[in-house]
Structures are given as C-alpha cells and as structure tokens.
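Apart from one protein chain that is not included, each protein chain of the complex appears where it belongs.
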Amino acid sequence: MNVIAARLPAPDSGGSFSAAFSWAFARDMRLAIRHPGETMLVVAFFVLVASLFPLGVGAEPQLLQRIGPGVIWVCALLSAFLSLPAMFASDYADGSLEQMSLSPQPMPGWVAGKIAAHWSASGLPLTLLSPLLGLQYDLAGDTLLALAAALALGTPVLSLLGAACTALTLGARGGGMLLALLALPLFIPVLVFGAGAAEAQASGLSAAPHLSILGAGLIVAAMALPPAVCAAVRIALD
Amino acid sequence: MTARLTVAGLAASRGPSTLFRDVSFEVASGEWLAVRGPNGSGKTTLLRCVAGLTRADRGEVLWDGAAARGDARFHASLLYAGHQPGIKDDLSAEENVRSALALRAVAVPDGAVRAALADVGLERRRHLPARRLSAGQRRRIGLARLILDPAALWALDEPLTALDDEGEGLFTRLLERHLATGGLAILATHDDLAPAPARELRIGA
Partner (left out) sequence: MKIPWFYFASPSTFYRLAGWMAPWFFVLAALFGAAGLYVGLVLAPTDAQQGEVYRIIFIHVPASWMSMFIYFVMACYGGVSLTFNTRLAAMMARALAPTGAMFTFVALWTGSFWGRPTWGTYWVWDARITSELVLLFLYFGFIALANAFEDPRRGDRAAALLALIGLVNLPIIYFSVVWWNTLHQGASVKLTGSTMQIQMLWGMLLMALSFWMYSIGASLTRVRAVILDRERRTHWVRALAT
C-alpha cells in the first residue's frame, strides 16, 4: 500500500459565491434525484389535499371556480411547509452542516444553493402541476396562467422564509408544531398576494399588480434571507 | 511552511457547568497536541471552540497571530472532523471525497481521488453508496480526505474510532507525513500514537 507522497497545491482561501452556490445546488439536486421519494410525497400530498375540497364542499362548478385559486394556493403552501424539515435535517445529523460552515467558501453561497435546490424539488413541481389541478376546479385559461405565475414567484419566497425558520428550529423540542408556528404566519403575505393574483385575473382585473409585489418580495427575500439563514445555522451549530 | 495556532485563556461551559477554564497552549509546525480526558470532560467542546463552531465563553484562538473565528484563511487551513464526519449516505465513497474537497476549494488532479481511495483500500468499493459500507470503511473515506487535503491544521476528534489495526497504521503514517511537511494537529484521543505529541492537555481530570 503506497501512500501518495506528493501534496496538492494549497487551496486559495475564498472560493466565490457562485462556486459555493453551484457546489450546494449540484450536490443537493443529485441527492434529491437519488431519493425521489421526498419530491413524490410533496406532489402526492398537494394533489390529494386539493382533491379533498371538492369532495368536502360539494362539486358545484361555480363554487369551485370561486374558491379554486385560494384552495390551490393553501394546498401548495402546506405542501411546501411539509417539505421544509428535510432541507437541513440530514446534513445536520451526519455532520455535513458543520463541514459546510467551516468551509472557506462564502456561507451565503452554499445556503442559497441549498435553498434553490430545495425549491427545485418542491416548489417547482407544485408550480408545474398547478394548471392540472386548476382544471379540476374548472378555472379559465388566463386564471390558470396567473395562478402558475404567482406560484412561480411565490414558492421561492416560501422556500427562503421556510429555510430561515427551519434553521432556527434545528435541534429544538416541539418539532413540526414549532416550525408551523414560526413559518405559517410569515407565509401569510405570500398567500394573500399569490391567491389575489389569480382571483384578480378571474374577476377580469389584471393580475399584474399582485405579481409585481410578489416579484419585489422575491428580490428582497433573496437578498436579505440567506444571511439570516447563515446566522441561524451558526446558532444551531453552537 | 511555518504556521502557529495559539489559544489563550479559553473557557467554555455546557449549560450551567463549566467544562474548562483558562486553557492556553501553542502548537507550531511539525507538532501535534493530544487532548486527553474522561468521557464528557469537554474534549469535543475544546476542539469545536478551536475550530470556531462553538463560541467559547472567554479567551481567543489565533492562527498565525490573527483572530481565527470567521477568518477565511483559517478556514482554508483547517481540516476538522467531529464525531459525525460529514459523509452522505447516498453518495458513493468517490463522490463523498470529491464533494468534500470541492467544498474546501481544493483542486484535484485527475486520478488522485481514485489513487487515494486505493491507498485506503476502498478502490473496489468506491462506487458503492456510503450507506452500504461498514463503519470502518466509512472512516477510511475520511482517511482518503486526509491524504488529499493540503490543510495545515488538523483538528480531529477521536480519529481512530472504528478503525482496525491496518487503518490505525495508515492514520499514523499520514500523521507522520503531515507533521514532516510542516503541518500541525490537535487530536482528541485515548490512544497512544506513534509520533509522540509535543504536548498533552488533560481536561476534566
């Protein structure tokens, strides 16, 4: 057995935001693809719960059309919420989170990469599936489009907010209930504007104002929340 | 390469009980420090304070004279392995090593990872997901990392856990090579390793 005698050149301290982002994104996407169960559960839950409402309130088309956007949004929100613990749980348990926080790569970089990968495995499938569920509720074409656009802008915000709450509750007692108490109130503005966009479209007004606010919210959240998540992770590892 | 780790007046507690107070030492290139003490005495906490994971109550950790906590240069020079060494079950041995090196911004020449895995005896199993390896084999993934990572400072918590005699011999050779090339190490361990430590630190005894 020969131990390699030559050492590699020393790493340059730093790395960059985009290098850290791509590292985390590629790794988490690879892990998600090898364990598609998580994504399938999120999607299955979404479809299942959205199907419960017509069974509960009666299948009258006008009523369903009226409640459709809101119900689909609430189901997407709950599905996104259920997928949150998985974002950090496995890395926290096997010591990877420690290794990541000790890396010379900038922390907001890999945090943003993890959040982006999480959204790709949860929020993105929900967004793509929403038009199908909208058909179940007999929503018009332009309403479906507005709904999908609102979800496309809103679910990343949910992932960002959810990441902050998940990181804060790592290792806490109270598990899912505590996470619900923290995350769901913060989700409320996203829900209000997201469902509002589709409802505005459905009643003939433009969805543009709501979508603009969602877009602005996404930009603010994408800038401000990764550092907050970093602070929460450092607190969790302390 | 000359480097120096200086710890001055470090104190830490877990909950209401103080684990250690006023711990000071220096480790220079080519030296290693053994941290010894009974279970639960604070060895792990000391290592985590040095690495900057845990915030100490008092004291400071300096790397080459500059404050270590949060410093990117320090992070680039530090290789830390705790009880959970950060191995993903769903990635293969080879992917785990590559991922760990990429995380630390270490560039790897072609074939180096495979050669390192061969040196630790995992060549034929390098494509298996880590969940299918035994505890000792997973530890050897960490040894492959030690072969390839050029970090100057090793902070390892119980590095010989789950390793058989062959693995222990391998680690000892790696440690000797590391020290000979100017590296330093701080190891929490019960065992007596072949290269004698420059200093022993007893905690909680």
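For the reader, a short list of remarks on this structure follows.
Letters A and B mark the chains as written, and numbering starts fresh at 1 in each.
Following the convention adopted for this analysis, a contact is a pair of C-beta atoms (placed from the backbone, for glycine too) under 8 Å apart; a residue touches a chain by one contact, two chains touch by 3 or more.
The structure presented is a predicted model; accordingly, all values stated were derived computationally and were not measured.
Only one of A:I33, A:V57 or A:I235 touches the absent chain when the whole complex is considered: A:I235.
Within the complete assembly, A:G171 is the residue of A:G37, A:G58, A:G171 or A:G204 that touches the hidden chain.
In the complete complex, the hidden chain is touched by one of A:V49, A:I67, A:L145 or A:V192, namely A:V192.
By the touch definition given at the top, chain B reaches the unshown chain through residues 14-16, 55. Residues touching the missing chain, restricted to chain A, are 164, 168-169, 171-174, 178, 181-182, 184-186, 188-189, 192, 225, 228, 231-232, 235-236, 238 (touch as defined at the top).
Keep this in mind: only the chains that are shown with their structure count from here on.
Centroids of chain A and chain B (each the mean of its C-alpha atoms) stand 34 Å apart.
Partner chain A is touched in their complex by these residues of chain B: 51-55, 72-73, 75-78, 80, 82-91, 95, 99-100, 102-109, 112, 115-116, 119, 121, 129, 147-150, 170, 173-174, 177, 181.
Contact residues of chain A toward chain B in the complex are 1-5, 7-15, 19, 23, 27, 30-31, 34-35, 90, 93-96, 98-105, 110, 237-238.
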